[in-house]
Every structure is written in structure tokens, then in C-alpha cells.
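Got a structure for you, written out below as C-alpha cells; questions coming shortly.
All protein chains of the complex are present and in place, except for one that has been dropped.
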Amino acid sequence: MTFQEIIKLHPQPTRVDHDTLLRCIDECLDCAASCTACADASLSEPDVHEMVRVVRLCLDCADVCEATGRIVTRQTAPDLRFMRTVIEACATACVVCADECDLHAAHHEHCRVCAEVCRRCKGACDDLLAAIG
Amino acid sequence: MTFQEIIKLHPQPTRVDHDTLLRCIDECLDCAASCTACADASLSEPDVHEMVRVVRLCLDCADVCEATGRIVTRQTAPDLRFMRTVIEACATACVVCADECDLHAAHHEHCRVCAEVCRRCKGACDDLLAAIG
Amino acid sequence: MTFQEIIKLHPQPTRVDHDTLLRCIDECLDCAASCTACADASLSEPDVHEMVRVVRLCLDCADVCEATGRIVTRQTAPDLRFMRTVIEACATACVVCADECDLHAAHHEHCRVCAEVCRRCKGACDDLLAAIG
Partner (left out) sequence: MTFQEIIKLHPQPTRVDHDTLLRCIDECLDCAASCTACADASLSEPDVHEMVRVVRLCLDCADVCEATGRIVTRQTAPDLRFMRTVIEACATACVVCADECDLHAAHHEHCRVCAEVCRRCKGACDDLLAAIG
């Protein structure tokens, strides 16, 4: 996506490895959009009363992925201590949401795909945490 | 991105043309992330006092693109009248932001790229408005 | 709330009537939080399958109120044309959400209260539109 080009043009880039950073932002955006879409698809399922916890955790995961994506995008005068806590919260949201989606993966394909995106985002968060040190 | 796969798996999809819908969501996400990145890059420029209006309009554009992306993603029981007003607001934000970024495109490459993304998002919003009817 | 104090301390305030502005921001925040809470309460109701449209429209309304609240808060170099379109989208979201909540007001008190907040926010948006001119 084009936003990655803009991040590369920052006049005072952070020293964090750029590929790791860009992949984490990309996964946060995809995970946020995927969770918004999975919450909405779950809401339209005939067995919506079974999907209540999926909807709730997908909404949470979308909120924290979106905030994390924005925060990690900013390279101006970062505070690494804070950045670590928000990436950790994001990774936790992804695991919790993936675990719940997995329970419905057999009968709802959107949950199966959403769980995959969440775990990929979790991995990208972990890699960024390692790169920040 | 994977979120598009999830949208296609919605149990009760809207009748709106899927390609037009998916392209609009994609552009809203890219525009939101690009504006967040351009506001941040502008803030780090030595001539930041000249960039104040860019920062402000990029923040606005990011906020409205993000909200629009979420709202357009949802296919459950949509209200088309409301959807039109929010897509129109998004298209306006994109034009206003692109016009301001253009003023700085000659000396700040990130503004040149950001203006392009904004205009592409504006076009995708217009196409979705036409598809909704 | 304290944020109103900070808005009053802006070094270059807009000429828009301050009371109207502050009331609109206040109502947007309350409406966003109310819709988040009503979507969540509706999700936990035994008749959740009847509440699907409430949940969806409350999520939309929360998203647009939050974005509008942020955008209207900013007084630096505003673009009034864009500001009008986003306030109009917000007012429309509030009406659409209030109408749906009204349908469930008799059996779900949280929907009755949420409809009230939405209509109050709609009124504050209309007043701000009139003040902007």
C-alpha cells in the first residue's frame, strides 16, 4: 500500500528496522479491517446468539489494532517504553480474538480466516517488539 | 489484503457491486494510514511552522477515512441514506487534504504522494456513491 | 469536562460561537460512548437476533460521532466546507440510530436512553451547522 512509501520519506526516521515496522503496520490495518468485517458477518449469522463473544472480541481487537497501527506509524520523537506496552496489548488482543474465532472456524469460514489474520498480526507485533528491544 | 476475503464471506451481502465496495474500503484504509504518516512526517520537517495546516487536515482526513472504512465494511442491515452522507464527507475530506498537500508537493515528497492517495480515495468514494445510487 | 477548558485556551480560536461548539463536542462524546454501550448491551440481550440492526447502527453512530468530535475539536486552520459535511453525516447517523433504538425502547431501557442521547446530539449538530453558517 502507498502509506509505506510515505513512511519511508519521513525526514527523521526511527532506527527501528523498517521492514519489521512496515509489516507490523500492514498487519495491524488488515487485522483491524478483518475483525470489523468478522464482527459484522457474525452479527448476520442465523446462530448470532452463539457468536456474541466473537463479536465482542473482534470489536476490541479492531479498536486496539487501529490505535496501534496509528501509534507505530508515527516516527516523530517516539517513546519506546509506551510503544512496547501498546504493541503488547495488541498482541494479546490478537491471541484472545484468534482463540475465540477458532471455536467457530469449522462452521463459519469468516472466523477461520479472521483467526489466521489475528495470528499473523500477533507474530508481526512480536517481531516488532524484538526489533525495538 | 485478507479482510476482503472476509467481506466476501458475509452470510447476507449487500447488493452493492463488490469490486467497487472493496476498492473503496481499500483506499480508505490506505488514505487513513497515509494521512497519519504525512501528518507525522510534516511535524518533523524543519519548516514545521509552514506545515501546520497540512498536519491539521491530514489528521481530519485520517479520522474520517477510518470511520468511513469501518462503516462501509459493515454489510448487516445498512442504511443507505446515512452511508451516502458519510462517503460524501470522506470524499470532501480527501479533496481538501489533497489541495493542501499539493501546495507543499514541490519541497516535500511525502506531501506529493499523500495528495495522490487522497485523490485516489476521493475517486473510489465517488464510484461507490454512484454504485449505491 | 476538563477538555472544554483546554479548547478555551487555544491560541488562535475559531470565530464560531464557543458555547455551541463545546456543546456539540460534548454531545458527540456522550453519543459515541452511549452507542458503544448500547451496542454492547443489545448484544447481551436474550433476543439478540432482534437487535442486530440496533447493534450495527450503534456501531456506525459511535464511529462517526467519535470522528466528528475530534474534527470539531480542532480549531487550527479549519476548512468549514469539509466541517459542514462531516457534521451533517453525524446528524444523519444520530437520526437513523435513534429511529432504530426507538423501535426497541419499550422493552429495552438502554435503547430508550440511547435514542434520547442520539436526538440531543443531532440537535447540537444542527445548532453548530447554523452557527458555522
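Order of writing sets the labels: A, B and C. Residues in every chain begin at 1.
In this text, contacts are C-beta pairs under 8 Å (C-beta built on N, C-alpha and C of every residue); 3 or more make two chains touch, one makes a residue touch a chain.
Given the structure is predicted, the values throughout are model-derived calculations rather than measurements.
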Chains still shown that are in contact with the chain withheld from the display: A, B, C
Options B:56, B:108 or B:122, residue touching the unrepresented chain: B:56
Residue of A:35, A:48, A:64 or A:113 touching the missing chain in the full complex: A:64
Contact residue for the chain not shown (choose from C:37, C:103 or C:131): C:37
Positions on subunit A where the hidden chain makes contact: 52-53, 56-57, 59-60, 63-64, 66-67, 70-71, 74, 76-79, 81-82, 85-86, 88-89, 92-93, 96
Contact set of subunit B toward the excluded chain (per top definition): 40, 43-44, 48-49, 52, 55-56, 59
Subunit C, residues in touch with the chain not shown (by the definition above): 1-3, 5-7, 9-12, 25, 29-30, 33-34, 36-38, 40-41, 43-46, 62, 66, 69-70, 73-77, 109-110, 113-114, 116-117
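Going forward, only the chains that are shown with their structure count from here on.
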Chain contact graph, described as a line, ring, star, complete graph or other shape: complete
Copies subunit B and subunit C - rotation angle from C-alpha fit, nearest 5 degrees: 180
Central chain (by mean CA position): B
Contact pairs, highest-scoring chain pair: A-B
Same-site or different-site touching of subunit A by its copy subunit B, using the half cut: same
Whole-Å separation of chain centres (CA-atom averages), subunit A against subunit B: 19
For subunit A, residues contacting two or more additional chains: 40, 43-44
